[in-house]
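Encoded as structure tokens, the structure appears first; notes follow it.
Excluded from the complex is one protein chain; the other protein chains are retained at their positions.
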Amino acid sequence: MTTTQMTLADAELPKVRVDILPLLIVPVLALLMLPLVGSFPTWVTLTVAGLAMGMMVFMMASGLTLIFGLMDVLNFGHGAFVSVGAFTGTLVLLPMKNWVEADSVLMNLSVVGLAIVLAMVVTGLLGWAFERIIIRPVYGLHLKQILITMGGMIVAEQLIHVIWGAEQIPLPLPETFRGAFIIGDAALEKYRLIAVCVGLTVFITMFLVLNRTKVGLLIRAGVENGEMVEALGYRIRRLFVGVFMAGSALAGLGGVMWGLYKETLTAAIGGEMTVLVFIVIIIGGLGSVGGCFIGAMLVALVANYAGFLAPKLALVSDILLMVTILLWRPQGLYPVAKR
Amino acid sequence: MLRTLLSGDLPRSRMLSATLLVVFIGLALAPFVVSGARSLNVAATICVFVVLVASYDLLLGYTGVVSFAHTMFYGIGAYGVGLALTGMGPSWTAIAVGTVGALLVSLVLALVIGLFSLRVRAIFYAMITLAVASAFAVLASQLSDFTGGEDGLTFKVPELLQPSFHLLEATIMGRAIDGKLITYYLLFFSALGLFLFMLRIVNSPFGRVLQAIRENDFRAEALGYRTVIYRTLANCLSALIATLAGVLMALWLRYVGPKTMLSFEIMTDILLIVVIGGMGTIYGALIGSALFILAQNYLQVLMGQTSAALSGVPFLANLFHPDRWLLWLGVLFVLSVYFFPTGIVGKLRAGTLAKVDRRP
Partner (left out) sequence: MSETLLQLTGVHTHIGEYHILQGVDLTVPKDGITVLLGRNGAGKTTTLRTIMGLWHASRGSVSFNGSDITQAPTPDISCAGIAYVPESMGIFSDLTVRENLYLAARQGEIDEKRLEWIFGFFAALKKFWNQPAGTLSGGQKQMVAIARAIVEPRKLILIDEPTKGLAPAIIQGMIAAFRELKATETILLVEQNFNFVCSLGDTVAVMDGGRIVHSGMMSELAENRDRQHKLLGLSLDSHQ
């Protein structure tokens, strides 16, 4: 018995490897840009704008990356959930016009909150149906998955046209969300600050769920080895469905936030984001929520700084960023361990 | 003779042969049997799409790789010729320079993207090509000094191909032998040549290796085939042929622009045609393109009538609105992926397949 303890326990204590380099990129990038941008107020405005956009992209991308990590399914139609979310939001925001136009923070917040809840419920349910009807027959078949989810996206976009008509829908921001706070010389748009808050809330909630709850641990375990999760006695199918619904609902949330940001809706609003969302999850490492968060911030910040410093470069800044990151880490910032 | 021409890959179904023959004859005689610029335009578009879609099938159907950059290569071909003709004036040299330049650009891009991401999984490749293609489209529409921006470029083609040029004073079957007709036949015979070439490729040993890789890349690798190399080669080949399709389209339209050459809608069209026509058959590209382009141009009229008839019923009227035809196509697409992944060609062949399979 004693030998056991000797040999087995006295092995050198492994260092806990916390990979902080990717975490540092965002602040370092922001600081580096300060002298280049030149003016501090402009820099603050650009940075906040970048963070706000990044948060919204994160809402759309986090679900996609989690679904991919757990189920090995890449939903090319994820953008459709963003669109559906945004359009569902209008079902609340347009009829309750007086609440939107009211000069009351409380009324504005509650009407947007209601729109978000409805959008998330609808996209969540849609996700459930999508998983059952579209995805389930093609688990493990990547080629068919790509084709079928692409087809699902085309159908969904067209159905939005059928239901809401082919015209653009104006979606004005609530009264009290308009304008900006002026701090010193820096103008901070209110809605961007709201987006940052919502995005952070989503991120922290996801972080807590994934690290502190049994379901979260199971999801992380399932990302690495779904078979073992089953062998421990858990039905991974239920996790799949749950995560797919949650991911779709998050896309719906992102849709409402993004729609309000753009203030007009077209059926392609989500589809247009697909490329950006893909770049973000590739940069982050397919399947990694933390990587996705950093990726979203990076892409959005780089786009904003580039747009200011070199507008022509901004057109391809996200691709260049992706290539740079992949040259540094071919699997993305936080590669996900797979069995 | 015919067997050699088709590289031994015969249609293997009476229905399929008949359909192919109808499309072929229709396209060959199009200028003489249809009237009006629009109809000839439809025929020319079909010719180009046959090449474009078949080259995509080379990748998707025969290699099992999903790429979203196919329109990019198509666009490179079109812009190559467009820019050369704009810059150097309407000469055959300009066309040659534009084509060769475009082919080189496509080759390099296809190689780089391929080596960069084909080693990884199909999904990764699909995502990367989507990103690269969209960046390319943005560049083409934003660098307006160079590419004409959103408006695109209109340019002159060599005299022989100009509509105002008349080869003969006389008309044949009431059809003037003008530049437009010559251009059409340039397209038609180029498309025919490229189509037969692709049929040859997929039935060569190279094509068989590609199919082996598609079926089971582990096994192919174990048998000693460097799958990355084969995939990259297929990718390059497919990109080059798509580039040529772009060249043909530019010559026909005498115009290039981001909407007509690079938009994502064209990419989804290609995807729809390949799947509905029949993946991994090459013939599917021919039938699929013909059906699709015809439907795009004529079915919408029918839908418009249905929609008008239903105008009292709000939801249904929208459902059948001519602009919603993609909805029905999308549904058809999803259903085909599930229920008949070999598409129309596969369906037509299914009846005769049993007999063919009994060959040694």
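Read from first to last, the chains carry the letters A and B; within each, the first residue is number 1.
Heads up, the rule we're going with is that a residue touches a chain if its C-beta (ideal position, glycine included) is under 8 Å from a C-beta of that chain, and two chains touch if they have at least 3 such contacts.
Owing to the predicted nature of the structure, the values given are computational and were not obtained by experimental measurement.
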Contact list for the unshown chain, restricted to visible chains: A
Which residue of A:D185, A:E227 or A:E263 touches the chain not shown here: A:E227
Positions on subunit A where the hidden chain makes contact: 1, 3-5, 7-9, 11, 13-17, 214, 217-218, 220-221, 223-225, 227-236, 337, 339
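The definition used in the following text is that only the chains that are shown with their structure count from here on.
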Residue numbers on subunit A that touch subunit B, as the complex places them: 68, 74, 76, 134, 137, 142-148, 150-152, 154-155, 158-159, 161-163, 165-166, 274-275, 278-279, 282, 286, 312, 315-316, 318-319, 322, 326
Touching residues (chain side subunit B, partner subunit A) in the complex: 60, 64, 66, 116, 121-124, 126-128, 130-132, 134-135, 138-139, 142-143, 268, 271, 275, 315, 318-319, 321, 323-324, 326-327, 329-331, 333-334, 337-338, 341
